[in-house]
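The complex appears here minus one protein chain, its other protein chains still in place.
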Amino acid sequence: MLQSAKIIGAGLATIGLAGAGVGIGTVFAALVNSTARNPSIKAQLFSYTILGFALTEAIGLFALMMAFLLLYS
Amino acid sequence: MLQSAKIIGAGLATIGLAGAGVGIGTVFAALVNSTARNPSIKAQLFSYTILGFALTEAIGLFALMMAFLLLYS
Amino acid sequence: MLQSAKIIGAGLATIGLAGAGVGIGTVFAALVNSTARNPSIKAQLFSYTILGFALTEAIGLFALMMAFLLLYS
Partner (left out) sequence: MTTFINTVFINNPLEQFEIKEFFYMGGPLLGAKFSLTNIGLYLIIVTILVLGMSYLSLNNNKVVPSRWSIVQESLFGSILNMIKSTIGGKGEAYLPFLYTIFLYVLLSNLIGLVPYSFTPSSHFVFGIGFSVAILIGVTILGFQTHALKFFGLFVPAGTPLGLVPVLVMIETISYLARALSLGLRLTANMIGGHVLLKIFSTFTWKAVIGGPILLLISIIPFAFIIAFTGLEIAIAFIQAYVFTMLTASYLNDAINLH
């Protein structure tokens, strides 16, 4: 019984990844838009995008870590 | 009982893919907009879009991976 | 029975992280867009972004704290 609750809990926690997917899409959309607008500072824009991607990915993976935590302990 | 919980858990985990769907749509929308605005750097924009698509897809596959993990172990 | 409810509750609470993911993505998208539009005040824009990121992350971590609260007490 407890094991089945763990599985359902882990399944629920994985839904948190949806937000990270939307966030990363938005960051790269902004990169593409702003590179078209101002291609001269491509490098600086790309470094900000990579930073934004990593921070958004972190939140998504917090949810995944929570799912693993629920599943295995 | 456990098998039914696994199936429900996998079903819930797959909802995480919704975010990746929205994200990829946003990235390609930005590609279309920015190509109209500045067609000269189409190649650079396309390479950024493919990178954005790959990274957003990775998040979606994390959710799918979690669903498989719940379903089969 | 109670323990399984705790686990499912914690799983539900983790879904709150989705919002933080979207929020951080939007903040960094704004940073990338605005740096392209006006690169001279990059430093000021970056410090506002870090502030916005910290506040959005705090909200996401409130959700995570709530999940831990449900799980362990």
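Chains: A, B and C, in written order; residue numbering restarts at 1 for each.
Methods note: a residue touches a chain if its C-beta (ideal position, glycine included) is under 8 Å from a C-beta of that chain, and two chains touch if they have at least 3 such contacts.
Quick caveat: nothing in here was measured; it's all calculated off a predicted structure.
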item: Hidden-chain contact residue, picked from the options C:5, C:55 or C:69; value: C:55
item: Which residue of A:5, A:27, A:45 or A:61 touches the chain not shown here; value: A:61
item: Touch residues of chain A, complete complex, unshown partner; value: 50-51, 53-55, 57-58, 61-62, 64-65, 68, 72
item: Contact set of chain B toward the excluded chain (per top definition); value: 54-55, 58, 61-62, 65, 68-69, 72-73
item: Chain C residues touching the omitted chain (full complex); value: 47, 50-51, 54-55, 57-58, 61-62
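One rule holds in what follows: only the chains that are shown with their structure count from here on.
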item: Computed distance of Cα centres, chain C from chain B, in Å; value: 19
item: Centroid distance [mean C-alpha coordinates] between chain C and chain A, Å; value: 10
item: Shared-contact residues (touching 2 or more other chains) in chain A; value: 1, 4-5, 8, 10-12, 15-27, 29-31, 33, 35, 37, 53, 60, 67
item: Touching residues on chain A, where the partner in the complex is chain C; value: 1-2, 4-6, 8-13, 15-27, 29-31, 33-35, 37-38, 41, 44-45, 48-49, 51-53, 55-56, 59-60, 62-63, 66-67, 70
